[in-house]
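One protein chain is absent from this view; the other protein chains keep their places.
Now for chain A:
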Amino acid sequence: MTTLMKGTRWGRPELYTDYRQEMALLNTRSKKAGTIAIIALAAVLPLTVADDLLAILYAGLILAIGAIGLNLVTGYAGQVSLGHAFFVGIGAYTAAVISGDPDDRRLGYGIELMPVWLLGAGLAAALCGALIAPVATRLRGLYLAVVTLGLVFIGQYLFREFREISGGAEQSRRAAEPTLFGMNLTEDGAWTEEQKLYWFGLGLLIVMAVLARNVARSRIGRALQAIRDRDVAAGVMGVDLTRYKVIAFTLSSFYAGICGALLYASIGSFTPERFGLLMSVQFIAIVLIGGVATISGTIMGAMLIALLPRIAGELPAFVPFLSGSPSEHPNVFEFQEVMYGVLIVVFLLFEPRGLFGIWHRVRTYWKSFPFSY
């Protein structure tokens, strides 16, 4: 028996002898093999998949980073935030300003070194999160949701108002261009722009996801989940509510900032109108569809939401009454927007644990195969 307990084991017996073992990242051998297989598959994908689809997948990878941030504050800590788009916007503009061309009409410092503007974007957003958190910690539940909703509108106002940064309402500004090892990722070279961006996004997502997972299974993560389950009880157990809520908001905003800095790298530019309520709803949808308080689920949800326009675009060929042009109704753009709502409602009604829940059920079915009822 003792040899069985050591190290990782095959999936079947869920017998843990210590806490460390239960909390391990890849606690079973099949999980380890599966994760390696998925990462390997994701890494070779750009060699076979068309570039336009890769650009969508890149957006999905970056959305996943932002959604993981929202999941930390909403999923793990239970603080519903509708203001995620604001922090994404802060990240996008900070990155654009730091790396922007100094001779341009808009403010830019011309520091093209990626770690500088990427971290700068994350930290600027985190700072905003930390500034807002004290307000947020005074509020609970739906009051918080309404206040963060107000934050989106105030943020959009600020983005429009600071013209030297954004150019004003409905004016676009160039997004920061990622460069790695002296190679501009947004220019075609030995590999195409989309391939390079995809690989970069994949690498960054893995780093950020592991980081989030580690936070979630550490002291901080346990404190956040205690606050979510019952804040009074958490307080009684000695969890400093204010401190951990501030940590949750700051971390979540950091992720949002990173997401914002990179989200428009492949499109090339963005306007203040991007960071509206719809984006916040999109992030909420990702978290709910993927699975509340799961990292892997969030990535699945982000991919689904990112692919939704593409799926919708293919539909007119199969569904005769759906039109591909925006001037006719019903068209694919409306379908796509309706789907955000439909997916939220359907998942909450029928599969509250999201895509992760479906996966979990499939996994349990095979695990206990002959007796899976």
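Throughout what follows, a contact is a pair of C-beta atoms (placed from the backbone, for glycine too) under 8 Å apart; a residue touches a chain by one contact, two chains touch by 3 or more; residues count from 1.
Following the convention adopted for this analysis, contacts and distances are computed from a predicted model.
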Protein name, per the UniProt record, of whichever chain is missing from view ("Branched-chain amino acid ABC transporter permease", "Transketolase", "Acyl-CoA dehydrogenase family protein" or "4-aminobutyrate aminotransferase"): "Branched-chain amino acid ABC transporter permease"
Contacting the left-out chain in the complete assembly, out of A:R106, A:R160 or A:R174: A:R160
Residue among A:A24, A:L119 or A:A169 touching the omitted chain: A:A169
Full-complex contact with the absent chain, from A:V215, A:L288, A:A302 or A:L355: A:L288
Options A:A130, A:I344 or A:I358, residue touching the unrepresented chain: A:I344
Interface with the undisplayed chain - residues on chain A: 78, 80, 135, 138-143, 145-147, 149-151, 153-154, 157, 160-161, 163, 169, 232, 235-236, 277, 281, 284-285, 288, 327, 329-330, 334, 337-338, 340-345, 348-349, 352
